[in-house]
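Note that one protein chain is taken out, while the other chains of the complex remain in position.
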Amino acid sequence: MREKRIVNVFQILFLLLVMFVFLFPSYIALLTSWKTRIEVSRSALSFPETFAIQNYIEAIRKSQFLTALKNSCAITFPSVLLIVICSSMGGYSIARHSAKHKIFKYLDRLYVSSLMIPFQILMIPVYRMYKSLRLLNTLQGMVLMLTGVSIAYATFLYVGFVKSIPRELEEAALIDGCGPYKAFFVIVFPMLKPITTTVAALHVMWLWNDFNISLVLMQKESVRPLTVKQYYFFGQYASDYGMAFAAAILTMLPVVIFFMAAQKYLVEGISGGAVKG
Amino acid sequence: MKRKSDWSAYVFILPGFCFFCFAIMIPLVMGINIAFTDWNGITDTYTYIGLKNFTDALQDQRIRQPILNTLYFALLGTAGNTMVSLGLALLVNQKLGKIASAAKMIFFIPVCFSAVLTAFLWKFIYRDVFGQLFHIKNLLGNAALVILAIVIMGLWNSCGINMLVYLSGLKNIPGDLYEAARIDGAGAFKSFRYITLPLLMPSFTVCVTISMTSWLKEFATTMCSTGGGPYGSSRTVSLYIYENLYDYSKAGYGQAVSMLFVIFLVVLGNLVSAFFRAREVEA
Partner (left out) sequence: MRKQLLKKVLALTLTVSVGILPLAGCGNSGEGSGTSGETQRTAENAVAENAAVENGAAEGESSEPQGEETQVQAGGGETIEITWMHKFVEPGILKWVDEVIANFETANPDMKVHTETVPADDYEQMLKTKIASDDAPDVFVLDNQSRYQEFSAAERLYDLSSLEGIENINPDMLYDGQVNGVQYAVPLDVNAYAVHYNKDLFEQYDLEVPTTISEMRNVCEVLQENGIKPFGAGYATQFCVQFSVEVLLLPLCMDGEWHTNKIERKSSFAEDEKFKEAMKLWDSFYEFTGDDPWGTDWDTVQNQMANGEAAMIVNGSWTVDGVSSINPDINIGIFAMPTFEEKDSSVILMKPGAGICLYNNTQDEARLEAARKFFNYLLSEESGNSYARNAFKISTLKNADCSFSPALMDALSYPAERTWNSAGLTLFNSEYETVFYDTITKYAMQDTLDIDALCAELDQNFAAISK
């Protein structure tokens, strides 16, 4: 017993050390955001002399924070909803039917392959397409694009997970006369909670932080999301790191809060998945 | 009866597939023809030059360094990511109470930083903070260590996600298997090797494939932190393609290189995922 406790202590110490290492950069970002420009130029590690809240105020003002926040929300959440619905259905179908019908296997392969495509080569055609469809600088246009580029990975995740769910339950339902759609939405989908939470959390994060696509498709200041706006604070030759980090932290705050709230469900979801059949 | 359920299978994949085609397949096909032209990205017209861009690419001397760099990135990045994420997951999986949940949170927060932000933050850290703390020169200015430095940034940024995937996989392993093993006298090491690893294969499929291909495509973090320097020692293939497309006004050539690159990645990605999928043990 005593042995176990000693090992535990070591594990805890080690864990604390690793936590410290991981936390350190974020701490630096937070610290710097409270410093004035000249404080930053003098020393990176020093504690701020006064809490330069003007960094935050300036950042909010210059980036038109509320509008940008609204834009970020408007493009992130609808996309994640669409992604979850479409990929769960798609992943389910591929996982269940790949063995019998080759076409699903090819689709799975296609999705995996598409993950290798770097965005630069799609940029000009996408821009042209959006221009002719008049979707440039529109929030709907962004939602379509963000959903489209995320389907492949999300489906990939669902495929793996669905395979680990035994077929018996839904087959029983089908035999009982339940339709395939009902079988999916009523029986299978609830069992997908763990992976759905993971997919949703990941994509909220990624889409919120999306930069390249927003840069290309959204050029009007009024529709730009937070990530693009805060990039300007890290202007190429004119960095005021204090304000830049303040802007960055403001941008990240919604996601961090979201994740903290969703954490509970993530934990439940993950351990819930272990207790099945 | 059977026909109805067949239909449903296709209906299920349709919406996702539509979005996918719209965002990826159609632009891809639209852009392919450029690779066969001499377009410089600015003019209205271009001429078709057949396979010249492709043969040039295969003989291009300037592409060798980026290829080597990219492979090095992928190797370090994937190995690092697997070890660190798995390590974190194992660590957090121990019954250490509240600290474990706090740890999970802390390991995941870096994921909330975008690639660009990570690059700026770590640039600042390598430049000013490490200089003050450890009195070492900026790692990003060191040609031999720059790739390692960037990999560290990337690991900090992405291990949180893979940690969750491994964690999810670990929780799915029935506890009785470990019980049985302990009763049979197996130590921690053995139970890890014969129980944990095989049953964790689905997680490996996801994590290794994604990690590897994403490091091979490495672009944003490197572009922001070093721009490919010093003297090209961190220039990746994606960066080289970007430079050709937009900087050197060789759009046709850039497109051809990226097509070859995509083909290579697709082949590699499929091989790797097939490798792991075959070893997956269904519960």
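The chains carry the letters A and B, assigned in the order they are written, with residues numbered from 1 in each.
Methods note: contacts are C-beta pairs under 8 Å (C-beta built on N, C-alpha and C of every residue); 3 or more make two chains touch, one makes a residue touch a chain.
Just so it is clear, the model here is predicted, and its values are computed rather than measured.
> Just name the one of A:A59, A:V223 or A:A247 that touches the chain not displayed here.
Residue touching the chain left out of view: A:V223.
> Write down which of B:P15, B:G87 or B:P174 is the residue touching the left-out chain.
Here the residue in touch with the unshown chain is B:P15.
> In the full complex, which bits of subunit A touch the chain not displayed? Write them out.
37-38, 40-42, 64, 67, 70-71, 74, 123-124, 127-128, 131-141, 144, 179, 181-182, 215-216, 219-223, 231-232, 235-239, 241
> At which residues does subunit B meet the chain that is not included here?
4, 7-8, 11, 14-15, 18-19, 22, 40-44, 56, 60-62, 123, 126-128, 131, 137-143, 223-224, 226-227, 229-232, 242-243, 245-249, 251
Quick note on the criterion: only the chains that are shown with their structure count from here on.
> With chain centres defined as C-alpha means, what is the inter-centre distance between subunit A and subunit B in Å?
Those two chain centres are 15 Å apart.
> Within the complex, which stretch of subunit A touches subunit B?
Within the complex, subunit A touches subunit B at residues 8, 11-12, 14-16, 18-19, 22-23, 25-26, 28-29, 32, 43-45, 82, 85-87, 89-90, 92-94, 96-97, 101, 104, 107, 109, 111-118, 120-122, 124-126, 128-129, 144-145, 147-149, 151-153, 155-157, 160, 163-164, 166, 174, 179-181, 184, 194-195, 198, 202, 205, 209-212, 227, 230-231, 234, 241, 244-245, 248, 251-252, 255-256, 259-260, 263, 266-267, 270-271, 273-274.
> If we count contacts the way the header does, which residues on subunit B are in touch with subunit A in the complex?
Listed in rising order, the residues of subunit B that touch subunit A are 4-5, 8-10, 12-13, 15-17, 19-28, 30-31, 34, 88, 91-92, 94, 96, 99-117, 120-122, 124-125, 128-129, 131-133, 156, 161, 164-165, 167-168, 171-174, 202, 205-206, 209-210, 213, 216-217, 219-220, 238, 241-242, 245, 254-255, 258-259, 261-262, 265-266, 269-270, 273, 280, 282-283.
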